[in-house]
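Removed from the display is one protein chain of the complex; every other protein chain stays in position.
Labels for the chains are A, B, C and D, by order of writing; each one numbers its residues from 1.
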Amino acid sequence: MSLILLIEQVLNGLQFGVMLFLMAAGLTLIFGVMGLINLAHGSLYMVGAFAAAAVAGLTGSFVLALLASLIAAAAAGALVELLVIRRLYDRDHLDQVLATFALILMFSEGTRWVFGSFPLFLDIPAALAQPVSLPGGILYPAYRLLIIAIGLAIAVGLFQLIARTRIGIQIRAGEADREMIAALGVDISKLYTLVFALGAALAGLAGALVGAIQSVQVGMGEPVLILAFVVIVIGGIGSIKGALVGALLVGLTDTLGGVLLPPLFATFMEASSASSVGSSLASMSIYILMAAVLLYKPTGLFGSTT
Amino acid sequence: MSFLQLRGVEAFYGPSQALFGVDLALEEGEVCALMGRNGMGKSSTIKVICRLLKEARGTVEFAGQDLTRLPPHRAARTGLGLVPEGRRCFAPLTVHENLIAAARPGPWDFARVCKLFPRLGERRDQVAASLSGGEQQMLAIGRALMTNPRLLILDEATEGLAPVVRQEIWSALATLKREAGLSLLVVDKSLAELRAVADRAVILERGSTVWAGPMGDLAASVADRYLGV
Amino acid sequence: MIQRETLINWALFALLPATALIALWMDEPFIITLATKVAILALAGVGLNIALGLGGLVSLGHAAFFGIGGYAMGILASHAQSYAPLMQTPVLIEGTTSMPVIWLVAILASALAALAIGALSLRTTGVYFIMITLAFGQMLYYFAISWPAYGGEDGLSIYVRNGFPGLNTLDPIQFFAVAFVVLAAVLFFAGRLARAPFGLALAAARQNPERVETVGLAPYRLRLVAFVLSGAVTGLAGALFADLNRFVSPTMFSWQMSGEIMIFVILGGVGRLFGPVAGAALFILLEHVLGGLSDYWHVYLGGLLLLVVLFARGGMIGLAAGREVAHD
Amino acid sequence: HEGGVKVGMITTLSGGGAGLGIDVRDGFMLAAKMAGNDKLEVVIEDDQRKPEIAVQLADKMIQSEKVDVLTGIIWSNLAMAVVPAAVAQGKFYLSPNAGPSQLAGKGCNPLYFNVAWQNDALHEAAGAYASDTGYQNTFILAPNYPAGQDALTGFKRFFKGEPAGEIYTQLGQTDYAAELAQIRASGADSVFFFLPGGMGISFLKQYASSGIDLPVVGPAFSFDQGILQAVGEAALGVKNTSQWSKDLDNAANVEFVAAFEAEYGRLPSLYASQGYDTANLLLSAMGKADVKDADAFRAALAEADFASVRGDFKFGTNQHPVQDYYVREVIKEGDVFTNKVIATSLTDHVDAYAAECSY
Partner (left out) sequence: MTEPLLQIKHLRKAFGALVATDDVSLTLYPGEIHALIGPNGAGKSTLIKQIAGNLAPDAGEVWFEGRDVTPLSTVERARAGLGRTFQISSLAMDYTVLQNAVLGALGRRGTVWRFFRPVMRDADLRARAEAALHRVGLMDHAHKRTADLSHGQRRLLEVAVALTLNPHVFLMDEPMAGLGASGSKRLTGFLDDLRHEAPILLVEHDMDAVFALADRISVLVYGRIIATGTAEEIRADPLVREAYLGAEDAA
């Protein structure tokens, strides 16, 4: 494998990582900061993608489509929070699991009801459809560079929000002791609705951004959900920095595992079975990574030890 | 009408009743001691006032407002500052974050709290979980002060504090009352100190008010009967 | 005094064979099959409940044990069918179609897996534990999908159900009886376990591990034992499930399977002995009834589940039995 | 009732992949409706794409509904779970979509008929087409599971050149940046891929903006009517292999396409055509024999005496289709993306496993 290809693959891994972070960002907020296990996060991701596809179909504008994804997902998130999630904060994690699982069922089949069973069309704007050349002769799709930029911007923004602002502090205080922060005069319920809507909006945006280069279809959220959980857990729950690092690690492991393992196995195996063994190991690789990280640091890379 | 007035307050934890008729009145600028043995309902009364215990009947009025229908944060914003039993600091937050989390504008700010409790300034960026017990207690008091309350409610706020610090707090409270006109509702086990600082006292026995009046009128025999001292 | 929950438990318990017998009488073999499915999935749930309800170990990887149990059956039976020994060196191991032997292998294999997975996973707690168990489950899932020897993603079909001495297991009611008796035995065991010293200490470790350490008991060991017992029971359920379908495939390892087992437990009531029975019965019933209603029946299923979580604290059993009474 | 046939259809109607099942069902029911044969009774159940559920539904169909014929399954792994047990219990099974190799070769069964194709066939056709077009070193990729492995094997069976690279991707993978980089670096002259469902959509979209400019060949699954609109421009010009196309010019097909559009308000897909053919095959046999007479009914089925929308259709010795495979090109007709037949890749093609089958 040539060096330039290797560099390109590392870049791909990083870019995949940023994409994962985009998916994980909203989840960190809801899961890490509000302490809520929200399995339906993938559904909000799907809602964003579908809203974007619908609006893009009607107006032909990608910018409007992104806007629609934000609004639709935020609205869905706020609604879900007000009607369901709100009653679950002081419940067991398990009740949250069941309730949000139920939400997945309703969202998925409801979307299928409205939009039909076939994938929808959502494409990137023509201006971003060509590759750009990077130093070293690497051709890289412009749209992916945009995703990297947006992902990093969100990372910085969220980090500031949570770590630096008073709202961030109040949210974290609420996670530690909801009753107490309310007794000090903070309207934690409203805050949580806002945070949930923000998390949902991020999920929706991710759905639209990623949906444009993948497929917009019912059930697109679930595999993403699992990956996003893996990312957050590796990074340490509640840590935005952790989520970013976790996402990059997972992205690199996944990409490089898929690229490097088959040829590695091919050195001592017959080519096509090496490819199959190597890639099955590659598909396990992020889970192996997660297990290894947790065995080494049981609360993730940047998780607090309490 | 008094500044804080409770009439016939009853409260329930699910099926079991904890308060059976608590009456309490406190005037602005006064310090009221809420007394009673363990498990008699002092903390429950406080939780009713702050709307943390919602299964309750009876009236609770503060500064002319009926608190019984407000959500906890609205109740707090009428001017209640709570130092809860067991401290309940926000464990993963730093000292500074704990203090500014719910701060409201007023004379009390971070600098002033640090002047009252220098230790908190020293531990500014340490997370609350790793503070010593007494440091956490200071933090809880500071946190309540930062909301610039009109009525400060202290539930065993000197528990676990060294005698020197305790004395400091008592004198600080006395100053607050004298200079800032702050009202206080205090639960504490030290009768001697309560006698020194409180204007009036309310004694609870099995969830009801059994004695109420000016602190000076509290006879040793009554104290002995209900408080076991 | 008999508590209300006990009464409900017995009623539930009697309902299952009653349904099967009525179905037999009405000549509706499929209903018997459904009852059998309920019994088996409930068994898996009872297994999970040992870890989850009693020990507070939220495992999202129990499909691993369910799948191992299933593949224990699939592998042994397929070798017996093809007369190809499983292993020749150092000792000859042949396939088998005898249920008791398969069960034993399934229990041992899944207990061993639970020991390994548990020993590592129990170093973490809370959500991290959920995720690391999920990770192990996913590893096995991907392994099963791409491992060609036993069918990969296609799975393995076993054309005839394995045998149980003295019974014709292909007869739905007889197979139901087998599954039901196993469930009853395990329920009895799990019930005793919860009240035994081990159960007391385990549940205390769930509530406050620091407390348990201070009285001189090691939470880690308590949990590991619970996890192994739990995995073994779920593995046994996996073997039975494979026999019910005469088929195994990697979907038994999927995280959705783990989720489903967990749903049975939560739906019925976490930590309640008969919770998984109620949960599995309700879920299968809904799936069966709603499935015919509309192409979009998942919407209704989701709605019903949501109602249960929001308004039935403590699951179905909790709803029926009222506020939990601490028993000592 | 006398001469009647009860059909149990187990197919995927909810969750991921429901579109395929719905099309098979709609095609099948359209044919039944058009025939107006009141002796055909159909029970339909949703397998949710879970093999265990499919097995249990088959039990239900056989034990409670007492059906004579089973059909409907979309996925090979579900077929492998259901078919062997069903035929062992004396039920006919007509496959409208999946054709795993085991059931075509050693595991063939007189009661099992495949009305679609053996799984390898479309890939073989693609391999043959690639060679015919003069491609020397095609880059090939598929997901890492049995059907994916069969796909690459099938392609290579008829491909005379040397693959420039061979990759198994993860099942369900959605990001193909790494694979695209490998393709670009490989020096291949063309690309063949088998990535069903959303995987194919993702791949093609990312391919289109990657700057790689190699011709693409694939089996029809990623370019079928239901999915093409989601891929959009990125699919234009791609060659794909299929045994059917909307524009095949035979009377049966013209009637089918028109009737389907009229009935459901959308263009028919490959799967709809297969469901339609399956029903017509069954109806043709019903006209000749009673299903209770298994041998006679089987003989009637084997004659395949119906007007297939694919044109010529007959069964081989293993009761799998012997048929032509076409090459289609993705085009845009007005606003809709669709396919146009441009060549025939294999004629009267017999699958690779037929020889292994003996009853």
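Please note the rule applied: a residue touches a chain if its C-beta (ideal position, glycine included) is under 8 Å from a C-beta of that chain, and two chains touch if they have at least 3 such contacts.
What you see is a predicted model; the values in this text were computed from it and never measured.
Q: List the displayed chains that the omitted chain touches in the full complex.
A: It touches the following shown chains in the full complex: B, C.
Q: In the whole complex, not just what's shown, which of B:A25, B:A174 or B:L191 touches the removed chain?
A: B:L191
Q: Out of B:D23, B:E85, B:D109 or B:D199, which touches the unshown chain?
A: Reading the full complex, the residue touching the unseen chain is B:E85.
Q: Applying the definition given at the start, please give the residues of subunit B touching the unseen chain.
A: On the subunit B side, contact with the omitted chain comes from 13, 16, 36-39, 43, 85-86, 119, 130-135, 137-138, 156, 159-168, 189-191, 227-229.
Q: If the missing chain were put back, which residues of subunit C would it touch?
A: Answer for subunit C: residues 189, 192-193, 195-201, 203-204, 207-208, 210-218, 222, 225, 326-328 touch the chain left out.
Convention: only the chains that are shown with their structure count from here on.
Q: Counting C-beta pairs in contact, does A-C beat A-B or the other way around?
A: Answer by contact count: A-C.
Q: Can you compute the centre-to-centre distance for subunit A and subunit B, using the mean CA position of each chain? Integer Å is fine.
A: 44
Q: For subunit B and subunit C, what's the span in angstrom between their mean Cα positions?
A: Comparing mean C-alpha positions, subunit C is 51 Å from subunit B.
Q: What are the residue numbers in subunit C that touch two or more other chains?
A: 145-146, 148, 296-298, in rising order.
Q: Which subunit D residues touch at least two other chains?
A: Touching at least two other chains: 14-15, 18, 22, 144, 149, 171.
Q: Where on subunit C does subunit D make contact in their complex?
A: Contact set of subunit C toward subunit D: 28-31, 33-34, 37, 145-146, 148, 151-155, 157, 159, 172, 241, 244-247, 249, 251-252, 291-292, 295-298.
Q: Touching residues of subunit B toward subunit A in the complex: what are they?
A: Of all residues in subunit B, those touching subunit A are 50-52, 71-74, 76-77, 80-82, 84, 88, 90-93, 97-98, 100-102, 104, 127, 129, 143-144, 147.
Q: Which residues of subunit A touch subunit C in the complex?
A: Going by the criterion above, the answer is residues 31, 37, 84, 87-88, 91-95, 97-99, 101-106, 108-110, 112-113, 226, 229-230, 233, 237, 276-277, 279-280, 283-284, 287-288, 290-291, 294-295, 298-300, 303.
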